[in-house]
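All protein chains but one are shown in place.
Each chain carries a letter (A, B and C) given by its place in the written order, and its residues are counted from 1.
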C-alpha cells in the first residue's frame, strides 16, 4: 500500500457522495495510513457515471458495476446503491478479493444478509457496514462514561429515531411505501439506534413490537390513490439482559429532521443525547449536594477522540459528513489489521436478526426471543 | 353561598398544603365565585391538626376525619391523605352531602374506585380528582391547537413521566416498594399522562404493557435487604382508535425531577411539551416554505386562559401551585353548576380502568382491550 | 401581633393584585409569623375600590388613600400605584408610623427618592421596595455559589432585560413614551437587573451609557403622530470595582417577554441565568477533565431555600407570583426585627443613583463616577 489504496465507488446518490467526500478527506484529516486512489466509479448510466467521475475525481467510470469489481486496481469497494442490490454486489466484491464498505441496512431479506455475512467470513477480507452514527465522538464519549461506571449500572434505555420526509399525507406513493422495500420504519430507521445499542450495550435478547400506518393510502402520480404497504411508525419494547428498553421510530414525524434521541438511565446517573445536536451530550451524575446536581451539557471537544483530528479548538462542531470520514479511517485501520470501531457483516447480521424478530413479534402479537 | 363556601381539609402533607394554598388564592385570583371559609382541618394527631390549622388559617381542627365530615359548616371536602384512605373518606363525604375534591389516584384497588364513582353518581354532588396538570394553560392551548386542526389529524403520541426520587439503589425500602401500595410507576405516575391523554384525545382502547424493577432489593432500616415488590419502570404501547401511542414512566430516572413529556404527531404538524418547562410549548406547522419551518417555542401568555388571571404580562411564568388554584376554581364552577374542566369520579374511573388493564397485560403478556 | 398584622393596599392593578395574592398566601406557605388581616384597600374610584375589596377580601375600601393611611388598624401599607405617587404616599405612611412595601422604581425624580429614603430613616419603620427578582431561590443559589467561591473571583458580568410590549411601531403613543414618565428603558427596566447586581456584587462605581429610540414617533389616538420622548433601548458599560460589566435593556425587543438574562464570569467558572426560565440556573465549573466540563443545568429544588416552603418535590416550578410571596415573608421578617433579604429605601436609593448617573453619562457622552 506504499502508493495508496485503490478505491471503487458504486452508486453516487446521497451516500455515494458521502463516501466520496470521506475518501477525499481521510488522509489529510488523520495524517496516517494509505492515500486513497480514486480508481473506478460505477453508476446506472454511462453518462452519469462519467459526470460523477469528473466531479469526484475518479480515473475511470462504468455503467456496469461488475466491471468495477473486476478492475485489479480496485482494492476496496464502496457500495452505496439501493438496499436490494447490496447482497449481490457485496458478495461479488468479496469473492473477487476486495474489501467492502457497504451502506446499511445490509439487505431487505434476512437470507441475503446471511449470505453477505457468510461471504465475508469465507473471504477473510474486511467487510463493514455504514453505521456512521457510532463514529460520533460524543457517542464514543458516552461509551467511555458508561464503561467508567459514571452512571452506574444501566437499567433502562429509550431510543427514538424520527424524521418527517414521509409526514405529508399528500406526498405521492413511492417505493418506500411498497412492501418490497421492507417493513418501513423498522428496517429503514430502527437499525440506526440499534447500531448504537449494539455498540454501547449489546444486542436485544427479547422484543415486542407494534407497527402503525399514519396514512392508509397515498395519491399516485397519474391520479387515484394506492394503499400504503409499509409502516411509517414502529414502537418496540425490548430487553438486553437486565436492561429494559423502548425503541420508537417514525418517518412521518413532522418537525423531526435527523432525530436520534437516546436516554440512558443507570443506578448512579443518566445520559441524554440527540443527533440533531450532534456536538452535545448531557450527563447527570448523582453525586455531591442535590442542590448542585443537574444535567451537564458537554460540547464536543478535542478530548473526545477523534474530534481533535478535525479541529484543535472545542465547541466548533463536526458535521454529519465528518462521521463518514471517521468511519472511513476505521475501515482503513481494519484493513491494516488494527482493532477498529466498526460494525462488520457479522455484527450487522445481529442487527438484522433483531429487526426481523421485531416484525415477527408484530405479526404474532407476542414477545419474541432474539 | 353569599357568605362563602365552607371548606374542610383532610391531610396536610404535600397535597394538603397545596389544597390549602389554592383555597387561599382562588377568590383573589379569579375575582368571582364564593369566598372560601376555612372551617375544619383533620390530621392524624390532635397536636399536628391544631398546628396546621393555625398555619393554614382553619377555625377548627380534629384528629378524626369523620368529625370533619359531620361538621354542618363544611360544604366541600379536600381529601389529600394516602391513597388507601381515599375511598372511605370520599364515600362518607358524598353520603353526608358534601362536595369532594380528592387527590389522585382514586384508590389502590379498582373495586374501591368503582365504589367512589358509584357514590358520586348516587349523591348528585360534585366529586373531582386532583389531576392538576390538565389545568396548565399550555395544556389547554395544546387542546385548542388540536381542536383547531393546527396539526391535522393526530396519528401518534408519546408520553413520558419520569422522576428520580426512587433512583438511588441504596435508598431504604419504604412503603412505595410494597405491593400494597399498587403496581409502582403504573399507578403512581402513568395516571398523570393518562389524565392529559383523556382530556386531549380520550381513553386508550387497547394496551400492551411491560414493567421492570431497576433494583431487585433495597436495604432496610435495621440492616439487611428486602425484595422490592413494585415496578419503578413501566413501558406501555397503546391505541386510542386510530392513534398509536407509547407511554413510559420511570420513578428511578436520575436527573428527571418533574418530567411529563408529550410528543403529539399529526398529519399537518406536531406539538411537544415538557412539564419541567411548564410555561412553554413547542409547535411545528407544516406550512409555508420548508426553509422557514421549525418548532415554535411559545411562552405562556395572557392569551392562554386563565394565565391572565394571575399575571397580565406574558412570559413571567406560572408555578406548580398555581395549577391547583385553577383546579380549585374549576371545582367551584362545577359546584355552581357551570360546565367545568375537571376529571370527575366517572372520568377518573376510566383512567383507573386503563391502568389496571395495563397491569393485566403485563401479567398475561398480551394486548388487552380496555 | 398575636392576632395578625393589619394590611392596607393602595392600588389594585398588576402589582396591586400581586401584593394581594402574596398577603393571602404568605402565612400558609411559611407557617410562621403573623396572619395578615385585610383591613383597608384604596383605589381611584369608590366603585372600583369596593369591587376590589370584595375580590381581594378587604374589610374596608376608599377612594382616598390618605384615609387608608389614617386608619389605625393598618400597620403596613402596600403601595402599588404609578411611580409618580410613590413618594407622597410612602412619606405619608412612614410619618403615620406605618411600615411600607412600595413597588419599584422608587420615584421618577431623584429628589423624590431621596425624600423617601430620608423619611424611612427618620421613621425607624421598615420600608422596602418590590424588587422581587432577588427573591427567586435560583438567584439566592447563584449568590451562594459565588460566596462559596465556586466560580472564583468574578471579573465580568453581562445583564440584559428585554420585553416587547413597546415593540410594535404602530402601537399608540401612551404615557410611557412621555418624558414625564422617566428616561425609558433605563428606569423602567434597568433597575431590575441592577437590583440583582446590588444583591450579588454591590453597586456600580462608574458608568457609561447610550440610549436609543427605535421609533422616532408613534401614532396618536385621534390621528396624526407624536414624537417619542423616551428611549426604549439603553446600553450601558459599567464597573463595580474590578468587575467590568455590560447592561442592556430594550422594551421594544420582539419575542422577549420577561427576559432578565445574566452572564457571570469568574476565574474558576461561570453562571448563566434567564428569568424566562426562572426555575433553572446554569453553572460551569472549570475543574476535572476538560472532556467532562460543561454547563450544568440545575432545576429549582427544595435545597434552594425557600422553594421547599412551596413544594417538597424538585423540578415542579415556582411562578412569578411566588416571588412576591417570598418578598412578603422577608418584609414580615424585617418587621419582626430579623435580618431579612430586602432592598430597603436606603439600598433602593443607590439603584436610583446609578440610573440617574447613566442618564447623565448619555447626555455628557462620558464615563460618570457614581
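Please note the rule applied: a residue touches a chain if its C-beta (ideal position, glycine included) is under 8 Å from a C-beta of that chain, and two chains touch if they have at least 3 such contacts.
Keep in mind the model is a prediction, meaning the values are calculated, not measured.
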item: From C:50, C:84, C:246 or C:340, residue that would touch the chain that is not displayed; value: C:246
item: Which residue of A:105, A:245 or A:314 touches the chain not shown here; value: A:314
item: Listed residues C:233, C:318 or C:349, member touching the removed chain; value: C:233
item: Touch with the omitted chain, as defined above, among B:194, B:299 or B:334; value: B:299
item: Touching residues on chain C - with respect to the absent chain; value: 151-152, 155-156, 158, 160, 164, 167-169, 208, 210, 212, 214-215, 233, 235, 237, 244, 246, 248, 250, 252-256, 263, 265-270, 272, 284, 286, 293-295, 365-367
item: Residues from chain A at the interface with the omitted partner, ascending; value: 14, 17-18, 20-21, 24-25, 27-29, 31, 35, 55-57, 163, 165, 256-259, 276-279, 299, 301, 310-322
item: Contact footprint on chain B, counting only the chain that is left out; value: 141, 283, 289-299, 301, 303-304, 314
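The criterion applied here is as follows: only the chains that are shown with their structure count from here on.
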item: For chain A and chain B, chains touching each; value: C
item: Reference chain C; chain at largest CA-centroid distance; value: A
item: Approximate Å spacing (C-alpha centroids) for the pair chain A, chain B; value: 41
item: Chain B: positions in contact with at least two other chains; value: 256
